[in-house]
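Working notes, beginning with the structure itself.
Every protein chain except one is present and positioned as in the full complex.
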Amino acid sequence: MTEQIEKALQREYEAGFVSDIESDTFEPGLNEDIIRRISAMKEEPEWMLEWRLKAYRSWLEMDEPEWAHVHYPEIDFQSISYYSAPKSMKDKPKSLDEVDPELLKTYEKLGIPLHEQMMLAGVAVDAVFDSVSVVTTFRDKLEEAGVIFCPISEAVHKYPELVKKYLGSVVPQRDNYYAALNCAVFTDGSFVYIPKGTKCPMELSTYFRINEQNTGQFERTLIIADEGSHVSYLEGCTAPQRDENQLHAAVVELVALDDAEIKYSTVQNWYPGDENGKGGIYNFVTKRGICHTNAKISWTQVETGSAVTWKYPSCILKGDNSIGEFYSVALTRGAQQADTGTKMIHLGKNTKSTIISKGISAGKSNNSYRGLVRMNPGAAGARNFTQCDSLLIGDKCGAHTFPYVESRNPTAIVEHEATTSKVSDDQMFLCQQRGLDPEKAVSMIVNGFCKEVFKELPMEFAVEAGKLLEISLEGSVG
Amino acid sequence: MSNWLNGAVARAESVSDWLAPKRQASLALLREAQWPTRKTEAWKYIPINVWDRTELQSDAVEVNAVAESIEGLNSIDLVFVNGELTSDLNDELPAGLSIVSLADASADAQSWAAETFASVKPSRHLFGLVNDVLATQGVLIDVAAEAVIEQPIRIVNVLTQDSEAHTRVLVRLGQNAKASVVEQFCGNQRSKNTGFAEYKVGESARLEHYRFALQTGESLSIGGSHFELATRAELNSTLVGFGSTLQRVDVDVTHAGEHAFAKLNAIYLLDGKELFDLHSTIEHAVPHGTTEENVRGIVADNSRAVFNGRIHIHRDAQKTLAELNNRNLLMSDRAEIDTKPELEIYADDVRCAHGATIAEIDKTALYYLQSRGVSRSQAQIMLNFGFINELVDEMPNDVLAEWLRPQLRDRFAAMEVK
Partner (left out) sequence: MLSIKNLHASVEEKNILKGLELEIKPGEVHAIMGPNGAGKSTLGYVLTGRDGYSVEQGSAELDGVDLLELEAEERARAGLFLAFQYPVEIPGVSNLEFLKASVDAVREARGEEALSSKDFLKMAREASKQVNLPADFLKRGVNEGFSGGEKKRNEILQMLLLKPKLCILDESDSGLDIDALQVVAEGVNSQRSPDRSFIVVTHYQRLLDYIKPDFVHVLADGKIVKSGDYSLAHELESQGYAWLKDQPADEAATNDVAEG
């Protein structure tokens, strides 16, 4: 029975193709000169370069974290190229018509058409290809509402005050090894600013694509929701199928000012490597948001890709009555390893957090939830509820739960629960006896297991997530 | 590195007895070991440096301390005062039971004990290694196959001012044997001790176990009870801990044989500036094992409790049932609770769950009692007691439960009412 289930979960990595695009790629290596060259390519002001160099010098003194439940060979940071951009992007195309058709074809193949007339209505996309942003759609429409949505490299020039004020304000440069590295070498990513009292008129989305060989992608995203504003943001990612491992070390910072709300959804589908663990992306990501008074940040993630995932989208609940949420589905197969979870740091009074984590392990994979809930002395009346469920498929995988719960306020209430289960033979038999094939049966069971998380995804993404898990989402969305 | 540890290693070099080969192996590990810091996961929340910093007066006065017996328990008492065995082991023992001093072991006892020593307790514990090399005092308890020992065996460690003590207990239960062992620690003055016990519970044997870690005040105490369960063995263990300047207890169970059953209850009650750190690892190495673990704590005033409960289901341990529940009441805004229940699972056909809660006393229940005329402070004591009493009620030995209850009540009464 297990074999049938595993077969049902196997699928081709459809985004594994390589685009034939001529690129300007730096030679591998990391030193201050490389950082100066990245900064020069982006024509950055001096303060930005200084900021990068400071981070680089910190990074040199830091150690790679070893506490996660993942194993991989030592990364040679000198063998990675830290910048790669399609040649055609050098002239900075002014409109979509000037963009290399091969690039547009790549996104089309990935199901992300960048021509506005072809696009999903209501979703603005920033498409990042290796180290540069190719195009950001629907900008005019967003500008009408006062919403800024542009590549972060552009924001450094156009909105230096906002960038200076908030960049590194949620994730300090020295926060961790990969965050420091990102600060030094980040190349592109998205910048979002929602003005006071504004409800962003459409979903914002960034699609990250790694194409070039031996490169790392170090994207940086900064989202600022001003007082009383509201935004929903989606992130997707894919990479070609290669035998070598590639590094993706992103930093995402969210700032939700008083009464603001940010919903951040991710469908992560980096190349996971083959069944034996050859190739795949190392996904070492730092994501964190800060909530001011009455603000809310909601993280939803569907993690299906990457050879190794190390990722803890977190909330600092600084303001009174602020709310943090984390909804996660992590599916690991083959030799994948995921160590993911969240941190909820309760500082303000009556702050609330909810954590729902669903881990599905199959094959020889290892899937860990790692979380921290901290009630600081000021968090009077705060509340947390955490539910971590693991589903094991087969007897060669691992499912682990490492929750840290720390409380220093007697009026705060923390509740943590974790369970583990399997797709039982009885469930499979029942489905099959009712005429379902094993694939459909597994789909249904896994879908049911993930339901609480899927219902948090925006409609467009829910469909994509469903496709990724090869399961029908009928009845669980909307 | 720690001065104290360097000194301990130096002292260990002069220890030479029948356990020498075992001690040498541990000493080698100890020489390589790092003194824990805040970054050491197993000591993350506890400032272990207090152990290093605390100076004991070397010209400590000899004290003729005695251990009070427990009325009605009718136990076989083995008393250590500052690490020295003071009980006479020549009294007649029930048939099938053998108890000998570690320092004075017969060749027979040496053979099984040498095999057991440091084989049940994992070598990762720094202070376990310290105990391996320094514990020259201890007892070896052997319960023959089929023997049912009705009298509880009580091992008491009394620590007085400025004492340092390292004691070791090794217990073996033969097939179908049944016994009850109580490990009790007392003393409230400045002292340092490590007390580790290793239990090999044989096929279908039943062990009832209590660890009363009741040291308080300025005492520093680190120790553990470690169990290995053979096929169909049954363990019922209760830990009760009060805090002190430093208290760390490890309770580890390895399911080495199929269909074994472990029930672990633990209680900690902290007040003042006390610390208590409980670590528990359950290794399900084989299929069909069952573990039920319930841990409850009340943490008042400026105290701090740490709980780390790990359940590790190995690749082949199919059909394991394991549940861990940790509930805490936080009584003050200066107190802290850090809890980390962990699951590490490598087998799919298992049922595992854990839960942890931290909350304050139930306000509705408090009001209910007040509305019946009970004062707020008394209501608080009753509710705290009730929260803990559920586990006390589950203790199989009623005499011990009765002995414990007034002590718990005294603790609750002393807790500052907010």
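In this document, chain identifiers A and B correspond to the written order of the chains, with residue numbering beginning at 1 in each.
As a convention for this text, a contact is a pair of C-beta atoms (placed from the backbone, for glycine too) under 8 Å apart; a residue touches a chain by one contact, two chains touch by 3 or more.
Please read all numbers here as calculations on a predicted model, not as lab measurements.
In the entire assembly, the chain absent from the figure touches the shown chains B. Of B:49, B:123 or B:378, it is B:378 that touches the chain left out of the display. Contact with the chain not shown here comes from a single listed residue; of B:3, B:34, B:106 or B:370, that residue is B:370.
Against the chain not shown here, chain B presents residues 362-365, 367-376, 378-379, 382-383, 385-390, 393.
Operating definition for what follows: only the chains that are shown with their structure count from here on.
Look at where the CA atoms of chain A average out and do the same for chain B: the two points lie 44 Å apart. Across the interface of their complex, chain B is touched by residues 2, 67, 375, 377, 390, 392-422 of chain A.
Partner chain A is touched in their complex by these residues of chain B: 41, 315, 318, 328, 330-360, 418.
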